[in-house]
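Let's look at chain A:
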Amino acid sequence: MAWSRRTRRKKQQRGFFAETAIEEGKFAQGFPEYGPERMGAPVKGFTRIDDKPIRIHSGIENPQVVIVLDPTLLEAIDVTEGMPDDGILIINTELSPKEIREKFGIKKGKIYTVNATKIALDTIGKPIPNTVMLGALIKVTGVLDLDTLLKNIVKKFSRRFNEKVVEGNVQAIKKAFEEVKGE
Partner candidate 1 sequence: MKVKALTGNEAVAEAMRQINPDVVAAYPITPQTELMHKFTEFVADGLVDTEMILVESEHSALSATVGASAAGARAMTATSSQGLALMWEILYIAAGLRLPIVMAVINRALSAPINIHGDHSDTMGARDSGWIQIFSENSQEAYDNTIIAVRIAEHPEILLPVMVTMDGFIISHTMERVEVLDDEVVKSFIGEYNPKYKLLDVKNPVTFGPLDLQDYYFEHKRAQAEAMENAYKLIREIDEEYYKISGRKYAYVEPYEIDDAETVLISLGSTAGTIKDVVDELRLRGMKVGALKIRVYRPFPRDEVKEYLSNASVVGVMDRSIAFGSVCGPVCLDVKAVLQGTKMANLPVVNYIYGLGGRDISPKDIEKIFFELEKVKITGEVPNLPRYVGVRGEEDYVGEKKGFKIKN
Partner candidate 2 sequence: MSELKKWFELPVGAVIDEPGSAIRYKTGSWRTFKPVLDKSKCNDCLICWIYCPDNSIIVQDGKLVGFDYDHCKGCGICAEVCPDKSKAITMVLEHQ
Partner candidate 3 sequence: MANLKELSQREVKFTAGHRACAGCLPAVALRQVTLSVNYPCVVGFATGCMEVVSTIFPYTAWKVPYIHVAFENVAAVMSGVESAYKALKKKGKIDEEIKIIAFGGDGGTYDIGFQALSGMAERGHDVLYICYNNEAYMNTGIQRSSATPFAAQTSTTPVGAVEFGKKQFPKDLTQIMAAHGIPYVAQASVHNWKDLNMKVEKALSIKGPKFINILAPCTLGWRYPAEKGIEIAKLAVETCVWPLYEVENGKYKINYKPREKKPVVEWLKLQGRFSHLFKPENQHLIDEIQKEVDRRWTRLLELAGA
């Protein structure tokens, strides 16, 4: 499950992870939580991945992995709600996992952090951490193959963006893959 703020491009929030999983031959579901809220509102996106067909079509109440794209959300929302004790929390922040745990009094799960916004600024030139976080997610969970994801990003982004933006995104994901830190 991913927490973020609503942007104009709803698609990216659910898209690439589930899409890449499917292209790797897995079964996956990616779906956002929809509301009438406009840009800036906190919003959730969900992904399920499995080796066998996924038949369930209800919301995710007990996410094994929670990603937080905007650290300011931690102040307002208990992002670990429903997460099992051995769940994984990946946060876009300049703080370390230890600092986050102390600052927000998080009791459960394993925390990982990566400064995705900075990476995005350095590589893409814009503070959009969405795709960057995928690098961290892959590293931490090992669910998907990094190369497949990158190939998919290049394929999809090339339609809409110029080469520089595409390459920036690829670099960003690689960087996040390398830089994500655990406890």
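Methods note: a contact is a pair of C-beta atoms (placed from the backbone, for glycine too) under 8 Å apart; a residue touches a chain by one contact, two chains touch by 3 or more; residues count from 1.
If you want to know what made the cut, all candidates are chains of the complex that A comes from, given by their letters.
All values derive from a computational prediction rather than experimental measurement.
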item: Selected partner (touches chain A in the complex), from 1, 2 or 3; value: 1
item: Chain A to candidate 1 touching residues, read off their complex; value: 14-15, 18-19, 22-23, 25-32, 34, 36, 53-59, 61
